[in-house]
Structures are given as C-alpha cells and as structure tokens.
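To start, I am sharing the structure in question, which I have written as structure tokens.
Below, a portion of the complex is reproduced, with chain positions unchanged.
Naming follows writing order (A and B), and every chain is counted from residue 1.
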C-alpha cells in the first residue's frame, strides 16, 4: 500500500497518508504573539488547508491532541475549537500543557479518515 | 468506510472507530483528589466501559499514552496499570509528565483493535 507524503521538509512532512488515514504534523500559528483564540483559529485554518490537500476535511476527523503552553489557556483555545468543529463529526481529543517552541501557546495534531 | 462516534459532546467524542481501530479520548478520574492509584483504577474502569461500548476490550489494546502531572507519580500509577493489563495483551506505551486540567494527576489515551 502506498504512503503519500506532502509538504515534506528536512524535519517533518506536514501530511502523511496511509491505508485510508491522513496524519498531520503538529501545527502552530504563524503569529505566536496573537491571542490564544487567534492562534487557534489560524491553526485550524491551516489544518483545513492540509486536510483539503489530502482530499479530506474536518467532517472526517478521527483524533486530536491539543498542546497548550499553560493549562489555563484551555478555555480560550476551546472557544475557537468548538466554533470550528462540525458538531456531527467531533474527534477524540486530549489536551495537555507542555513546553512549546518559538513562544507558541497552542499546537494541534490531528488525524482524519480519507 | 464508516466512522462511528460515541459519547459525542461539543469538544470531543469519547470514542471514534474507523477501519478496525477504536480511538479513545483522554480519560481522567472522576475524583481528582483521590490517590494516584485510585485515579488510575477509575480511569482504567472507564476505559473498560468505553472499549465495551465499541465492542472490544483490553485484550485488543494497541497503544497507550499516559500523562501524569509529575513524573514521580509514575511508579504509583504503574501499580494500577500492571494490575489491570492482560499480560498477553500489553500495548505500546509512553508515559510523560505534563500539565493536566482540573487538578488531575493522571490522564490516559488508548487505542485498540476491534
């Protein structure tokens, strides 16, 4: 079975597809000084673009891992998250606080069916 | 191929099934003031329930990610973990310390075959 990779750099591919599942690399916001809500909205827009690149979309989300730089940011992140989700297609999720690179407050990893 | 979602809320589905794999959302204990061992036992009982909802069980575990609020809690968490596991059906696992919501000391994410 073929492995499809897209937006491949030296460190990661933004997207890998195999056996009907699309895996996305962790996505952070372009502007890491923006509000947590704005960072999350930017991340989710980028996820939409990458899912589209793979020929799928957010209605086929399977799993999500949301990393925040402080757990107190979860509520504000969730505002953008719930506004973005298709209510009929909600994935599994874990949200935990970790150290993120480049001053990011949010990083999101998702997988989706094709 | 169909995506099956169960216990779906605004933020996450507790369970998503696709292509023979059951993904569970992160599970924390109901009583986050309980001991680490008691929290873990409660989490694992909830995981049993959710796997049953999907028509599978812990003998088909594939992967686990265990988040603890401090890495020093790993030993006590492991007491409940090893007591719960079927010795013939041990999944892969990573255990790392992160910031957890609501004062939780343990959060566990698993996937299982159907």
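Everything that follows uses one rule, which is that a residue touches a chain if its C-beta (ideal position, glycine included) is under 8 Å from a C-beta of that chain, and two chains touch if they have at least 3 such contacts.
Keep in mind that what you see is a predicted model, and the values were worked out from it rather than measured.
Novice: Can you report how many copies the full complex contains, not just the 2 shown in place?
Specialist: Oligomeric count for the entire complex in this file: 3 copies.
By definition in this document, only the chains that are shown with their structure count from here on.
Novice: Could you work out how far the Cα centre of chain A sits from that of chain B, in whole Å?
Specialist: Spacing between the chain centres: roughly 21 Å.
Novice: Which of the residues in chain B end up touching chain A in this complex?
Specialist: Listed in rising order, the residues of chain B that touch chain A are 1, 3, 5, 8-16, 18-19, 23-26, 65, 67, 98-101, 107, 109.
Novice: Quick check on the complex: what are the chain A residues that touch chain B?
Specialist: For this pair, the touching residues of chain A are 19-21, 60, 62-65, 70-71, 74, 78, 81-82, 85, 87, 89-98, 113.
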